[in-house]
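One structure below.
Heads up, one of the protein chains got dropped from this complex, but the rest are sitting where they should.
Right, chain A next:
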Amino acid sequence: MFFEQLLQYIIQKYEGQRTLFSAYHLLKGKKSGQTIQDVGLFRLQPYFQLMPKLKKEIYLEAIQSLESKKIIIVDKHQKIEVTERIDLEINFDGWHLRGKEHLFFERIQLAVQSMSNTLNQQTKFLPIVRTDEVHFFIRQYLLHIQFKEETVQQQFIQQFTQLVEEVDLSDLEKNIFVYRLTGAYQIGWTWRQLSEKLHISEIDVQLHFIHSLHKIVHFLKNVHLDLLNPLLHSIFSENVLTESTQKTIELLQNGYSMEQISQYRRLKLGTIEDHIAEYAMYDRRFDISNFVNDETVSKIKNVVLHVGNKKLKPIKEKVDEASYFQIRLVLAWMEGDSHA
């Protein structure tokens, strides 16, 4: 249900202007111009790259279920629309986390397992996390917090307990988070085991889990718990631009033209346009007058504000002198992520 509600909410935000797989690409975090621009256009930052491993079958299953309940309708152009609106008061932060919450979880998972084994005087144990990067990080972290000190161990337990107690989550989500963890004698539960116990689908368990992680990392960002705060290291993306976009912008700032960049980088001109539109959304101070003159900008703005339409074609019909790229650029710039 939770996953279906999320889809319903996202589709609702698309205002009937996008197609069957738009929400899928959004949740997977597809780095195409269209998906990234839509993030700004429809204010979908919280859901971008929320589920990078989402399987197509699972997505389609949920869409079909929504369709059979007549909550959404798909028209003959594959445009998708909701028939009833919902208010989903759930805060995700996909845009700034970009899946990094899972790295955070691997860290806290290994930290808890290490602490639990240390408390039980077991110096050798099989790590539940297999990533070298995480092993290295936690080794440094444990040395840094001086995990062998008894007072530190007690504080760790106390801070961990405080975190779970105080974070704003339902008991269901607290359970999912805590039962995924492994200690010296308790092994974490699989999605299936949690799903059977809680009587909700596996995808819902996973989505609740992601939500709990988003809440927890934000909690730790704002609350001083000195033994847990270090686990957040580089979890939040400072720079939300794709690497390729960064390169294009760098060249642009060095005075190269779009055509030159396209040749130099061996990328299609359309891709370079995508990069520039992505950047315009990211940085509102970006001067778009190099690409589109002020008069055209205000014409496009007018159409959008009066007609309220975010589709390119109807705008193009009204402002014929503007190219599609220019329209996209203005839209992106207008709807830019002001808090990025």
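Here is the rule we go by: contacts are C-beta pairs under 8 Å (C-beta built on N, C-alpha and C of every residue); 3 or more make two chains touch, one makes a residue touch a chain; residues count from 1.
To be clear about the criterion, contacts and distances are computed from a predicted model.
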- Per UniProt, and picking from "TusA-related sulfurtransferase", "ATP-dependent DNA helicase RecQ", "Glycolate oxidase iron-sulfur subunit" or "Glycosyltransferase", the hidden chain is "ATP-dependent DNA helicase RecQ"
- Which is it among A:Gln64, A:Thr83, A:Gln146 or A:Thr161 that touches the chain not included here? A:Thr161
- Could you tell which one of A:Phe21, A:Trp191 or A:Tyr256 touches the chain left off the display? A:Trp191
- Sole touch to the unshown chain from A:Ser116, A:Thr245 or A:Ser262: residue A:Ser116
- Would you indicate which residue among A:Val178, A:Leu232 or A:Leu312 is in contact with the undisplayed chain? A:Val178
- In terms of residues, what is the contact footprint of the unshown chain on chain A? 53, 112, 115-116, 119-120, 124-128, 130, 135, 157, 160-161, 164, 171, 174-175, 177-179, 181-193, 196-198
